[in-house]
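Complex shown without one protein chain; remaining protein chains in place.
Chain naming follows the written order as A, B and C, and within any one chain the residues start at number 1.
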Amino acid sequence: MARGFRKKIDQQNTENSGFGANASGRFINKDGLPNVKRRGVNVINRLSWYHTMLNLSSFRFITYLVVMYILINLVFAFIYYLIGVEHLTGIDKSDPMNEFIDVFFFSSQTFTTVGYGRIAPVGFLASLVATFEAFLGLLTFAIATGLFYGRFSRPRAYLRFSDIAVIAPFQDVTALMLRLAPYKNNALTDADVTLSTAIEITENGNTKSNFYRLETQLSKINTLALNWTIVHKIDENSPFYGFTADDFKNTNIEIIIHIRAFDEVFSNTVVQRSSYVSREIIYGARFIPMFYPDKEQESTILDLDKINAYEKADLPVFEPEQS
Amino acid sequence: MARGFRKKIDQQNTENSGFGANASGRFINKDGLPNVKRRGVNVINRLSWYHTMLNLSSFRFITYLVVMYILINLVFAFIYYLIGVEHLTGIDKSDPMNEFIDVFFFSSQTFTTVGYGRIAPVGFLASLVATFEAFLGLLTFAIATGLFYGRFSRPRAYLRFSDIAVIAPFQDVTALMLRLAPYKNNALTDADVTLSTAIEITENGNTKSNFYRLETQLSKINTLALNWTIVHKIDENSPFYGFTADDFKNTNIEIIIHIRAFDEVFSNTVVQRSSYVSREIIYGARFIPMFYPDKEQESTILDLDKINAYEKADLPVFEPEQS
Amino acid sequence: MARGFRKKIDQQNTENSGFGANASGRFINKDGLPNVKRRGVNVINRLSWYHTMLNLSSFRFITYLVVMYILINLVFAFIYYLIGVEHLTGIDKSDPMNEFIDVFFFSSQTFTTVGYGRIAPVGFLASLVATFEAFLGLLTFAIATGLFYGRFSRPRAYLRFSDIAVIAPFQDVTALMLRLAPYKNNALTDADVTLSTAIEITENGNTKSNFYRLETQLSKINTLALNWTIVHKIDENSPFYGFTADDFKNTNIEIIIHIRAFDEVFSNTVVQRSSYVSREIIYGARFIPMFYPDKEQESTILDLDKINAYEKADLPVFEPEQS
Partner (left out) sequence: MARGFRKKIDQQNTENSGFGANASGRFINKDGLPNVKRRGVNVINRLSWYHTMLNLSSFRFITYLVVMYILINLVFAFIYYLIGVEHLTGIDKSDPMNEFIDVFFFSSQTFTTVGYGRIAPVGFLASLVATFEAFLGLLTFAIATGLFYGRFSRPRAYLRFSDIAVIAPFQDVTALMLRLAPYKNNALTDADVTLSTAIEITENGNTKSNFYRLETQLSKINTLALNWTIVHKIDENSPFYGFTADDFKNTNIEIIIHIRAFDEVFSNTVVQRSSYVSREIIYGARFIPMFYPDKEQESTILDLDKINAYEKADLPVFEPEQS
């Protein structure tokens, strides 16, 4: 069965997916990033620390900053301790622990440039280290400023995709549908969508994935303020023409969606991608509308919690060609 | 009457507005944002705090910063007070109120890293809190730096639209006209405009809005330095062909304008939108020119106060088809 | 004579210049900005202070910062003085002048958050003002940080245009030529040029300017590393077809050039404009090449000082039509 459908696909295989015959597994992860691991070079050259910092969650980002702050102060506290507490005024010398605590706080007062002066360096070496630490502190916060700005000013589409795609009745035939909606107070215009699919086929014992472009009913919209249901009509021009429920279940299929829009606040083009594999496609279902007029009929309400809401739907019976 | 015109509209309804049949009320607000309310998810996920901060007025933005500064210092003052004023040097201990005032100011001197040192922490706990507060202070100002920059570097078109659109005589027929002008010292080039309309019609008791693209006489200009009057000729290709003054008044019409231009200072594309509903369309009027040569004939003067200036104008009599 | 050429111009007048029939004087200034003065609204709404700050010369920008710094400190010094010097520790009270000097420096130490503490506030009012001043100081430097970054990160083309355009011999006929070269260590690619002209004509006693697009021999180049000579061939498709030396001298002509390129360092599109009026067009001249191989034939040298270098050149005699 999974073999039988292969002859049904007479669409032109597109070669510009960027994934060759040797690629394996899901191509695009659910979050839109390619499922590729890099090897070689060394790990430092392979990572853009800025891209890494931008992709951290807020919690981890703040945690990293705090940990780094403590570590730097420990290192400098140790250095001041080695130089000798007699080169700092105002240290509580009652016992070594108190001494270390005081040099630690002296370090933090220097690093943040708060510099109360209750503890202050005297003599060349302690002053030199403090001079360097204050400089380092300012540069560190300069970098932190850039990172904060980079993180929150980074243009993003803020789109939520439905977790599932459906095969729904549509104009006498069936259509593959999935939907998305902007979930934040950004303003997207001039949106366009590209839909493609990778279908794994086995020929002469070799398994490989072919890529096809999927035509959509509407590929551009002016204002992306409500949800957008992407509709790929399964007619004779579709690579899924003639697919049965079993074909959808038993074949390795991946649907890749790529949205591009213009964000009016950032004045920048934003993109977002996602993908659906066979187990995320529901055969014989239709989406339930997720927006409706408000009570006063003066505005439209978009209910984001309904993005995955669907109901069962009977599909028209497909008359397959002789096979 | 409001029913009669419906057969006049034989233009292709465009489906790529982004607003479906269930949308209600004005589609695009006067300020260009879509008239949509989002529900679901939780409010924190639904708001981009950065977009929110960028859209605040300067006054509210500054107020928020000041309030937050006072609140943070109150919280830290309370913590220092709990730890005990004996862990801070130089506190005026004459009465509890003075103590609290002094720990409050110690907090602010720490948060801003001014650190005079007249009041300074001694002992582990007070020092630890101060260490953390100075760090928090620097991160807060790092974020504030980013927000300030984000606010004032945000590319914007700075266009002023006329409050009203007019139906004016134009080349033997009539035309819908509205105008706009750049009102700041920015430099816009390569501007293009898209005009569309939503017309509400009632069929079989159902009310829905159809969307039409409106052709404009000139859709691109090289330099947007003077005002630009957008002209949509109402000929047989217009969805307004045959509309009477009453039709314009009694039908729910919305004109949506979308401008895109290149700002040479930001080196960025900027966009701006606005909309006009039926009550903002004046039938039988023409705009009065708003620019003229200066006295020395060596420059052109653009008078922004005249953007809404219009005069009554007689329209050619329309010969309607049999209806 | 200046009248006779008018019938020679049978090119399509382009209407999308953005300058209407009422505009006057030079349209685009030498620096590329439109020659338009805005009136109306109020001056504060008409100015984008950020655009203004970005366009200031470095010297004026720094001067403004220093002046603002001194003024702010004078204001705060005055406030502290009013509150009373007895609320500040460590003030030199030998005479009022010294007192004022000390409160001034206390103010600056607070505003910059240096806070030595030799002078420090005691009591509610002085502490409150200092608290506010330190906060204001940090926000001010936050804004300054944004302005500095905005100024130096602003994408610019850094192109130098020749001061003059020439009418030179070219392929049996003549051509209007002007040239430009990148003069900084930026890297421009994918450059394209748009050339247009405004020609003032007098008809029935009315003077108005018509706009024409000028075709160029080459309108796109891949790498803009050397100079680029823009060539508009004056053949029967040119609005200057049949123009004599006198026509060029006696007619109000303005040549407008608009360059767009991609800067690889900024990863951004940059644009630059300039214009040439009649007195900046030299009839019968050709540019002298401004780049040549270096001695080792291993690199190319671009001599920017030669950008205006030209030599006299005889033009082919033009056989005018019957007029």
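Everything below uses one rule, namely that a contact is a pair of C-beta atoms (placed from the backbone, for glycine too) under 8 Å apart; a residue touches a chain by one contact, two chains touch by 3 or more.
These numbers come from a predicted model, not from an experiment.
In terms of the touch definition stated at the top, the absent chain reaches A, B, C within the entire complex.
The chain that is not drawn here is touched, among residues C:Phe135, C:Phe211, C:Trp228 or C:Phe287, by C:Trp228. Of the listed positions A:Ser17, A:Thr223 or A:Ser238, the one in contact with the omitted chain in the full complex is A:Ser17. Contact with the chain not shown here comes from a single listed residue; of C:Lys37, C:Arg60, C:Lys93 or C:Lys220, that residue is C:Lys220. Residues of chain A in touch with the missing chain: 15-20, 22-28, 32-41, 45-52, 54-55, 89, 109-110, 113-117, 120-122, 124, 127-128, 130-131, 134-135, 137-139, 142-143, 145-146, 149-150, 154-156, 194, 196, 258, 266, 268-271, 273.
Residues of chain C in contact with the chain left out of this view: 65-66, 69, 73, 92, 101-102, 105, 108-109, 112-118, 141, 144-145, 148-149, 152-153, 158, 160, 183-187, 189, 191, 218, 220-226, 228, 262, 264-268, 289, 291-294, 296-306. Mapped onto chain B, the interface with the missing chain covers residues 113, 115-117, 145.
Operating definition for what follows: only the chains that are shown with their structure count from here on.
Interface equivalence for B-C, evaluated over A-C or A-B, points to A-B, where over half of the contact pairs coincide by residue number. When chain A is fitted to chain C on its Cα atoms, the angle of the rotation, on a 0 to 180 scale and to the nearest 5, is 180 degrees. Separation between the centroids of chain A and chain B, computed from CA atoms only, is 28 Å.
Annotation for chain A: residues 113, 115-117, 145 touch two or more other chains.
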